[in-house]
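Apart from one protein chain that is not included, each protein chain of the complex appears where it belongs.
Note that the chains take the letters A, B, C and D in the order they are written out, and that residue 1 is the start of every chain.
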Amino acid sequence: MEKLIEVKNLKKHFYKKNFWGQNQGVTKAVDGVTFDINKGETFGLVGESGCGKSTLGRTLIRMYEPTSGKIMYEGEDIAAIKKNKLNKFHKKMQIIFQDPYSSLDPHLTVRDIIAEPISVYEKLSDTEIDLRIAELLKKVGLKSDDMNKYSYEFSGGQRQRIGIARALSVNPQFVLCDEPISALDVSIQAQVINVLEELQEELGLTYLFVAHDLNMVHHISEKIGVMYLGKIVEIGDSDDIYFNPKHPYTKALINAIPRIEQERVLKLDRDVIQGDIPSPLNVPKGCRFHPRCPYATERCRCEEPELRIDADGHQVACFEA
Amino acid sequence: MNYKKQLSRKKRDKIFELLLKDKASLISVIFLLALILVSVAAPFLPLDGSKTDILHMLESPSSVHWFGTDEVGRDYFARTINGGRISLTVGILAMLMSTVIGITVGMLAGFSGGIVDGVLMRIVDVIQSIPWLVLVTVISIFFKKGLLSIIVVIGFFSWMEIARLVRAEVLSLREREYIQYASFAGVKSFIIIVKHLIPAVMPTIIVSASSGIADAIMTESALSFLGIGIQEPLSSWGKLLQTAQSNLQNALYMAMIPGVLIILTIFAFNKIGNVLRVYWEPRVSEV
Amino acid sequence: GGKDPVVESASTVEAESAVSASGSSEQKDTSTADKGNTFTYAINGDPGESTNVITSSSRWDLSTIKMVYSPLYMYNADGINWFLATEYSTDDDLTYTFKLRDDVKWSDGEPFTADDVVFTYSEMEKEENLGWAYSQLVYDEGTVEIKKIDDYTVSFTFPFKTPTALEMLSQVFIMPEHIYKNVTDYEHNDYNMNTIGTGPYQVVEYVPGSYVKFKRNEYYFKGKPEIENVVFRIIENSDTAILALQSGEVDAYQAIPSEVEKMNIAENNLSTYSYSEGRIGYLMINVKNVPDQKVRQAILFALNKDDMNKASYLSEDYYLTPYTFLPPTSRFYTENVEKYTQNQDKAKELLKEAGVTDLTLKVGYAGSDPAQTAQALLVQQELSEIGVTVELDAADSTALSAQMHSADNDYDMYFGGYIMGIDPDTFSSLFESNASYNYMYYDVKEIDDLFAKGRAENDEAKRKEIYDELQAKIQDYASFYPITSNNKILVVNKRIQGVEDAKLVPVYTFEDASLLKIVE
Amino acid sequence: MEKLLEIKNMSVSFEKDKKTTKIVRNINLSVNRGEILAIVGESGSGKSVTVKSLMSLLPEYAHVEADGVYFDGRDIMEMSPADKRKIYGKDISMIFQDPMTALNPLKKIGSHLIEVIKRHQKISTREAKILAVKMLQEVGIAAPEERMKQYPHEFSGGMRQRVLIAMALCSHPKLLIADEPTTALDVTIQAQILKLLKTLHKKEDMDIILITHDLGVVASVADRIAVMYGGRIMEQGTKEEILYDPKHPYTKALLKAIPKSDTARGTKLEAIAGSIPSFADLGEGCPFADRCEHASVRCKNANIGRNIFSETHSSSCVLKEIEKIEQGA
Partner (left out) sequence: MAKYIFKRIINAIPLLILITMLCFALISLAPYDAVDAMTTPKMSPELIEMIRQKYGYDQPVYIRYFKWLDGLIGGNFGYSIVNKTSIYNDLASRIPNTIRLVLPSYITAYILAIILGLIAGANKGKAVDKIIDSFASVSLAVPTFWIAMILIYIFGYKLRILPILGMHTVGNSSLIDYFRHFVLPYVVLTFGFLPGNIRYVRASTITEYSEDYVMVQKAFGASKAEILFSHVCKNALLPIITKIGMALPALVTGAVITESVFGWPGVGPYFVRAVQGMDYPVIMVILVLSSTLVIVGNLISDILYCVVDPRIRRGA
């Protein structure tokens, strides 16, 4: 399959600086990540809160400036492109946010919201824009009359559709979906997922789908990457990860997911890992997961495992797996 | 587009609803409108507040002089009206000035962040460190006296609070995803500021602008009271109060009238600020 | 040419009285015992701890000094009143020899001698001391020479003959040499408010901004003062002062007519004493900014000083209307000058002749002075009638004089007032070109020449002629507009008696406060 | 079965700006001794309002009406505020969704616990302290003695939730109401808390009302489930009945909309069309009517029948057997 994006050893560190510009601490939100995304596929990214999923996604589309590493987009390193030359890529790479409230300006009408990216990339007349927007709204399951309403007049699911319409307004190839369903009610989530899937089919989109709901990620993704504290600890085929996790963290994660299938209901009396997620301000030495890992050895404590590929393309960063 | 009309009607209804809900706001609006009307009309009315008349000095209110005359025989009613005019002018213009500066600095600091933010905020710190009355008083002596200087002095040294508020708000707005998206999408900073940030900080601005008017009126009164405010023959309410001070014994009303007017005006501006803020908040229109 | 002789208390040129804001007063609740032998005088300025004999020149500094120190003699309109000296003699009208009292002690017990007199005058003659009487003692022709003849005799030798000599030597208060001999900075030292003097009183307490409290000098050479304590209560806010006066909290206050009007004189057991200080209240035109004489004349013709006086002093009991720079009470005063009786048509015509349209004038006045404020408002209105815009600037009096002081100030006109001496020559510091208080900033040789001539002329009749001409000249030059010669009104509680004996004099209020009495 | 809590026909409405909005509509609900009852439902369906009305935590402008709310045989609605306070925190305790803000930031963890202990038990501070340490240990906080001296901000979210549970536990309550206790937490931490709750339920003989919108969580811990929508209870039953044999169209639709591990990738989820109605727009009828594929005019009626399927299983729907209709259609 054709690779759309290849990420190589990408790092994003946030520096806390004082008034004089001195560093006062580093948050290693993304700390050396390597993976590929194929054209037309959905790459799911899971991990607990604060592990750097959003940061990774946003650095990938150059919403954040990468600290180091390469982001090859169709063979071109967009990490090396100057900020003011990025427009070309931003037209191809769009984003859908988690919070359908804070991602839409409450002072603007739906039309103005969706027209915003269009007017940056294309010179269109007002009527052309109106037409385009009407079409987009229909595509995401809204009425073209909704154009003149304000975002606060919509429900969460509808708002998320507006966000999707905005992302699609410039005909991107790649869309970063940063937890697009986490803030939605269960009965609404499916609507949005369906819209996303339909659009992928119709437009051949590639998604990076960030979420912590593993059930959903499993459902929508071809591949899944599992992140822990700024690193990807396991990448693999969606079913592989879901049914046959190799990394102890992935295992714990999968086990911790509450499910309604009778046979897979969370076994509370076992399989629950202990301990809290450490802060990215203070990453443990060695394997990042070792303080919580039931199988940690001496080696895990001092040496950091790298992702290893096995025969079927499944990658794990664990000495023991 | 019909929808837009409907929307504007909805908004109009909203403001009436807000006003009717709170009697004090309604009265404030009516009072201020009347005040503004009178102030605007004052030059066209047969009211000469500077005509001295040494034959009729310090007279009590009468049918000729509704509020009596002052110590050089000027009609106190005319002076009160003109005083209101000046006080309002000072209030509104100084507020505009401080608001514009405050928004600019606050936006710049909040939006640029980093060193620009640091430097600007340090400047704000420094200026704000000087007690305000002291600062305005000191600065006012460097300026040529006059209405304009008072406006400039007050306006120029009361923007720090707005700048701080705007900055704080912009800093948090910057984290909002719709702003992040706009800058991601390559929308020019200027447009982001105008289209997204300004409307979002508007409620804050409205409130501090309305209290800014009130503050400016108060400041002007205080300056006039200390004898470094508005110059003769212009009057302002503060100036009138200052002169009234020596006539408390024989003409208390000379102090009561401008005093009560100041209180009402300031109260009204604060009230209206709150109504406007509620009006501006987008979610309110939902109801 | 001859330089100016002496200007008496030159520095009491004031831009007009003082200040709004604070002060203090109370109601009477003080026990009579407390109040009993105390005379409380409300003053509207703070003498300040820098008050000293050499440099102090403002009204309340001098009043304080007058309480504590004595001069050789006072020289007022009615002649000489002897203090530390008892008589003088001169043989050649150049050297004046004074006999001093030999029974005077400083309040610390040290004897007063001629050394103290020589010391004081010598210090006054040092330019770097910035003494107020410097210009009365030091001339281009030479310096007045001071000599101790014996312990109780001193002589002063003038470099040239002048009819004003006695006035020039007067009013200098003698300070104790044994206290001040090592002082170099008269304003800042430890002795100023810890006074050792020869006056009727001694400072016992000074609270800045509040009051100066005096205790009588038991050894006062003119006899033990009747009243035990005198308090100068600093009340800058006139409204308060009035209230305090009416309630008996203070015993005396210098009021203005509108205040007298407001007060209930009879009911509150008060009496008023109106006295002339020979003061002239004026409007000056800054010739630098208004160089055209026609324009200046136009301005003066537009004004009406009767209205101004009526508005600010209410009744003719309280003022005289001067038409020249001399007070009408001066024996050299003449009304044979251009009076600039209001004539607006003429004013307009003059403006037209001068080709001036759209004239805007910036006028400074002391905002805290009700009289000047009223006058300024009238000036504004009257000038607007001939099409001249007046921009009023209510300044603080100190600030205003400070600005007038600098030659390149941006005022076109200012209000002010001065109290000079008896002799017309004492006015030269205001009217000679380059004189220290010539705020008109003109340079007219004729005027300078006339002053010089008058100073050197010893014949009374001839002098009168010279000064008649001078007064006419200055009026014609039209940069000086005398408005008023107002009286001071001292309102005194009736329990204080002997005001006439103590004698009300310009600037100091009482010539000899030791003569005041209290009757309950 | 013995009932610890029984809510009879309770309604809650809010009155604001002279407008009254009925939120909770005539619900009947009970908690049996020895069970964990889960209330599931979407955001805004009235779950929190229901339990807050039990705890008298609603603002003054809320009006609660009921034929009776019996706890341990006594009607809470009839109790005086002082009497109520005697059972709150003692017999009934409640923990909340957001552990980050549920503790007073200026009070030490220890004093939180001691305060609660001393409120309901007449013991000395020293004894209370010992008890507090014991409680912290019980909920799995290591080094409890040191932890007592720390402030809430020094605790992670999961730990704070444990502290709250410890606070709730110290008076051995008969009923613990847990309002979305794990929503704000990460999955692995959520599992820890759920495990803790379940353990305590058994060990301490404490009944639990667990509120959540996550059916997975319900499946893991609940004995019985009540499904809420638009202020009504749509369906009630044992876990098995609700999850594996749902009767109400809403429950069914909800379950279908969730991806199962065996649904093949690429297959469409069966989404429920439409959006959640706002209370202002709701009539007396079935709140789900607008989105229900089986809705008819009858659904707008006030009297929605109650279908009883078993002793434990009932639903509020005009339809008896959806399967039959589907077949018939």
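Definition applied: contacts are C-beta pairs under 8 Å (C-beta built on N, C-alpha and C of every residue); 3 or more make two chains touch, one makes a residue touch a chain.
A quick note: this is a predicted structure, and the numbers were derived from the prediction, not measured.
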Contacts of the hidden chain among displayed chains: B, C, D
Hidden-chain contact residue, picked from the options C:Gly79, C:Pro208, C:Gly223 or C:Pro291: C:Pro208
Hidden-chain contact residue, picked from the options B:Leu55, B:Val100, B:Ile115 or B:Ile141: B:Ile141
Where the unshown chain meets subunit B, residue by residue: 122, 125-126, 128-131, 133-135, 137-138, 141-142, 214, 218, 221-222, 225-228, 238, 241, 244-245, 248-249, 252, 255, 259, 262-267, 270-271
Touch residues of subunit C, complete complex, unshown partner: 19-27, 29-31, 34-35, 38, 40, 46, 48-50, 55, 127-128, 130, 135, 187-188, 207-211, 213, 229, 231, 233, 235-237, 240, 243-244, 247, 249, 368, 395-396, 398-399, 402-403, 405-407, 434-436, 438
Residue ranges of subunit D at the interface with the undisplayed chain: 55-57, 82, 85-90, 93-96, 98, 101-108, 115-116, 119-120, 150-151, 153-154, 164, 167-168
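Going forward, only the chains that are shown with their structure count from here on.
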Centre-to-centre distance between subunit D and subunit C (centres being mean Cα positions), rounded to whole Å: 91
Separation of subunit A from subunit D, taking each centre as the mean of its C-alpha atoms, in whole Å: 32
Arrangement of touching chains [line / ring / star / complete / other]: line
Touching chain combinations (by label order): A-B, A-D, B-C
Footprint of subunit C on subunit B - complex, ascending: 50-52, 54, 57, 71-73, 145-146, 226-227, 231-233, 242, 245-246, 248-250
Contact set on subunit C toward subunit B in their complex: 20-21, 238-239, 243, 258, 262, 307, 310-311, 367-368, 370, 373-374, 376-378, 380-381, 391-394, 396
In the complex, subunit B residues that touch subunit A: 1, 3-4, 7, 115, 118, 122, 176-178, 180-182, 184-187, 195-196, 199-200, 282-283, 285-286
